[in-house]
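Every protein chain of the complex appears in place save one, which is left out.
The block that comes next holds chain A.
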């Protein structure tokens, strides 16, 4: 183990962490105790049916598969996630407090998501024995760990120390069916790409709104997300059942609705962040949904009808119900109980309404592979 700590992130014990120099810095710059105490990363741990994963046969898509893996192995983004002259000095002290809070929240949750992805992919790599599959997961774990490291560095500049001490806490392994991993991670990679590229293109046009240099890295960053999504599209292509049976079509619709709905709700929790970027959250949501729908038509036999007259009004109801729920959580007694019941019921009703909107059917192309083009 190591000593010589000047930063709590580097401490080997809690005592050292508390004595570390950076605590004074953090206090004086007003990053709250709240921010410090919650920087323990808490990724989730998953397990799945590894025999089913091992049974995957990529032969039907061999040519595309080998091409994609070779591209990932060549690692075009190696060295990209380093600070260079483009990394301007960040005026954390001068940043408006609400914006700062929301932006740090954005960075911490992004870091946690990258980290959880890394843990999941690494677990699949370690437990699997199918060479094609384990090779892919190893490459993706590499990218996610790299992204997490990059965000971590940005957080350190803000005086936020990420704590990786979670391993010595008790952690429970939850279960994912392999096909749910494909649907969820495929969508999360593709929507991640759409989110990053939409912000990047917006800031290209409005550079004055770029309040932090990390946004300059979004273009290459999202290309990693794009390739990961491609890999999952190919995996799904190896088994037509995954996208063709009526049960699985319902699952796909469910995942699309859940992912889009969640994004809408979460983005509305960060109004100052989007204001600072000069982005209207509703416009941003629709733009990202449109790109994600167009992309996911490469493998999914449907698109959600995001132009349906009920779509946006219902999303707004979902968001309001969630906001009310958050308020009720802070109350006590009967007010809390009633508030939570009302919020939950309305959120569920809104979700069902979204889910019942008929889809736009589409026919995935014979050749699944795409290149980033936005």
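Basically, contacts are C-beta pairs under 8 Å (C-beta built on N, C-alpha and C of every residue); 3 or more make two chains touch, one makes a residue touch a chain; residues count from 1.
Criterion: contacts and distances are computed from a predicted model.
**Q** Which of the following names does UniProt give to the chain that is not shown: "DegQ family serine endoprotease", "Hedgehog/Intein (Hint) domain-containing protein", "Carbohydrate ABC transporter substrate-binding protein (CUT1 family)" or "Glutamate transport system permease protein"?
**A** For the chain not displayed, UniProt's protein name is "Hedgehog/Intein (Hint) domain-containing protein".
**Q** Just to verify: which one of A:44, A:67, A:290 or A:336 makes contact with the chain not shown?
**A** A:44
**Q** Give the residue, chosen from A:60, A:76 or A:165, that touches the chain omitted from the document.
**A** A:165
**Q** Quick one: which of A:262, A:342 or A:362 touches the chain that's been left out?
**A** Spelled out, the listed residue whose C-beta touches the missing chain is A:262.
**Q** Touching the missing chain, which residues of chain A?
**A** So the residues of chain A touching the unseen chain are 1-2, 4-5, 7, 9-14, 17, 34-35, 38, 44-47, 81-82, 101, 104-105, 108-120, 122, 126-127, 141-142, 145-146, 148-150, 152-153, 156, 162-177, 180-181, 184-185, 188, 191-192, 195, 255, 258-259, 262-263, 265-267, 269.
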